[in-house]
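Coming up: chain A.
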Amino acid sequence: MTTRRAILAGAAALGASLPLVRTRAATVMPVNGGTLRVSVDQAAGVLNPLLTRVNPEYLVSELLYSGLTRLRPDMTAEPDLAESWSADPDLTTWTFKLRSGLLFHDGSPCTSRDVEASFHTMLDPKTGSAARSNCGPIKDVIAADTTTVVFHLTGAYADLPVALAYTNAKIIPASIASGDMSVLARSANGTGPFKLVSFEPERQIVVERNPHYWDPSRPHVDRVEVLVYPDPTAEASALIAGDIDLIASVQPQQFGRLRTADGVTALRVPSGQFLNVNMACDAKPFDDMRVRQALALTVDRQAMVGFVAQGYGTPGNDTPLSPAYHFYRDLPLKGRNIPAARKLLAEAGYPNGIDLTLIASTDPGTRTQLAVAMREMAKEAGFRITVQTMPHATYLAQVWKKGNFYVGFYNMQATADAIFSLLYTSSAAWPETRWNNTKFDALIAKARVTTDEAQRKDLYGQAQMLMNQEVPSVIPVFFDLLAARRSYVEGYALHPRGAVFLLDQLWLGAKAPRRG
Partner candidate 1 sequence: MVEVTRRLLRTPQGALGAAVLAVVALVCLFGPLIAPYDPEQMDFLGRFAVPGAHHWLGADQLGRDEMSRLLYGARATVPPALLATLAGTLAGAIVGTLAAFAGGRWDEAIMRTIDAVMAIPGLLIALLVASTLGAGEGGALLAIAIAFAPGMARITRSVALAVRQEDYVAAAIARGETGLRIVFAEMLPNALAPVVVESTIRVAFAVMLMATLSFLGVGAQPPASEWGLMVSDGRGYLHDAPWLVIVPGLAIGITAIGFNLLGDGLRDALNPRGER
Partner candidate 2 sequence: MTPLLDIAGLTLDYRTRSGTVRVLDNVSLSVAPGEVLGIVGESGAGKSSLAMAIMGRLAGNARLTGGTIRLGTDDLAAQTARAMRRIRGRRIGMVFQNPATSLNPTLTLGRQIVEVLVRHRGLTAGAAWREAASWLERVELRHAAELMRRYPHEASGGEKQRVAIASAFAPQPELVLFDEPTTALDVITGARVLDLFRRLRAETGVAGLYISHDLGLVARVADRVAVMQRGRIIESELPRRIFAMPAQDYTRRLVDAVPRPQNRLVQDEPASAELLCAEAISVSYGRRRLFRSRSAKGISGLGFSIREGEILGVVGESGSGKSTLARALAGLVARSGEIRLEGVPVTRMGRDYRRAVQIVFQHPDSSLNPRQRVCDLLARPLCLYGGSTGDIPDLLRQVNLPPEYASRWPHQLSGGEKQRVAIARAFAARPRLVICDEITASLDASVQAVTIALLLELRRRYGTAYLFITHDLNLVRQIAHRLLVMRHGTLVDQIAIGTLGTGREHEYTRQLMAASPTPVGEETRT
């Protein structure tokens, strides 16, 4: 027991000092000041941090708001508004200690009341916040005293600090949380490193340094302009021309060009972002495991990385965990084996092959590329696949979570538990495959309540082997995340999570142009 508590406390203490250590470690002292221009590929339409849904929106809300913790590039939690935390022995009650003297942009204090109110709102189904199903098994949140917040969980959960770093788990003033939230649609009042200056969702969002920010050493830039450039080609041209300093997310098509452009540094980090081919395990024909296994055997995963990710990725092994995850288990990569696939298909009762319709939404375009590549690869084994594409909105309304053979696309999650219980457990928030495998559920549940690293690694390892073997969905590719910056932008580490940016930690080097 004591040991366990010690570990947790230690982690917290270590965490407290860590950001400074990392940001300073690599290079010289950061330079303060200047305006950063960062471009995103679609409008950041939603400003309310509890309701944001796409990366550009996450980027903005991260500038304006803070959560209790945030996610380090190594996927562990670091303190943000909370300076430390501890859990009771059975991990069902967690106590978070807020920093003292936290202020919202409007100068009003940020206390445990605000945290409590924010979480109550987030967990309220009527709010429709994604945080509700992604912040762990929270039963209730109670403000003990002004700087102490207690989380009561429905069950033991070791990952809570990481889970609370979730993109939508941001703290807003209690007055708003329990009052009229609609004001957050066009204005912002958070505890983040920047304050909102102007908000034109389709064009640009401007923020400026927040003097009240809890860490006086950050942010380094005085002002950030988030520009919306929907056309990737033009976006890349803009960076090469020096009109902007940073592209938050680069398409593989543009990466080669950016890598060779001078004055530009192309960034690439392996991630857990993946495409999967979901199969409804509760309906014909996929209720027969052999069909799924056969399909998995038709895929040349290395080639798939080339086709779908233009080579900027790592082959997947039908589990949602990539090497970027903490608990990744390195299993032998499945090779392409047509005879075996044929055999399995025959045994499953389809000696003359099988006809299927694979649905792919048009957004992002890689979904269709995967679908088409899949079709071509599976042909030989007797899978006659028709690819059907549809607009994303239609896909969400009609196919997602309902269809029995379609292409999914997911960002990396903070923890193994998060991604497993988001998609693959019987109680998954988004039960895409209805795999409903009790053995698997048990493994995940056990890992949740285990704090011993080695044990958890083993449990998650088994879970991965199980998926790799039973193939509820084919996961052939993990995408590397790609981005690009002007070389003078320093201290920016591309975050594998995809939805985390930490722009407050970067600064503009000497060669940066001075912008008004």
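In this section, a residue touches a chain if its C-beta (ideal position, glycine included) is under 8 Å from a C-beta of that chain, and two chains touch if they have at least 3 such contacts; residues count from 1.
How these were chosen: all candidates are chains of the complex that A comes from, given by their letters.
Values in this document were obtained by computation on a predicted structure and should not be read as measured data.
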- Item | Identity of the candidate that touches chain A (this complex; choices 1 or 2) | 1
- Touching candidate 1 in the complex, chain A uses residues 232-233, 251, 253-254, 256-257, 300, 303, 306-307, 310, 362, 365, 368-369, 372-373, 376, 387, 389-391, 394
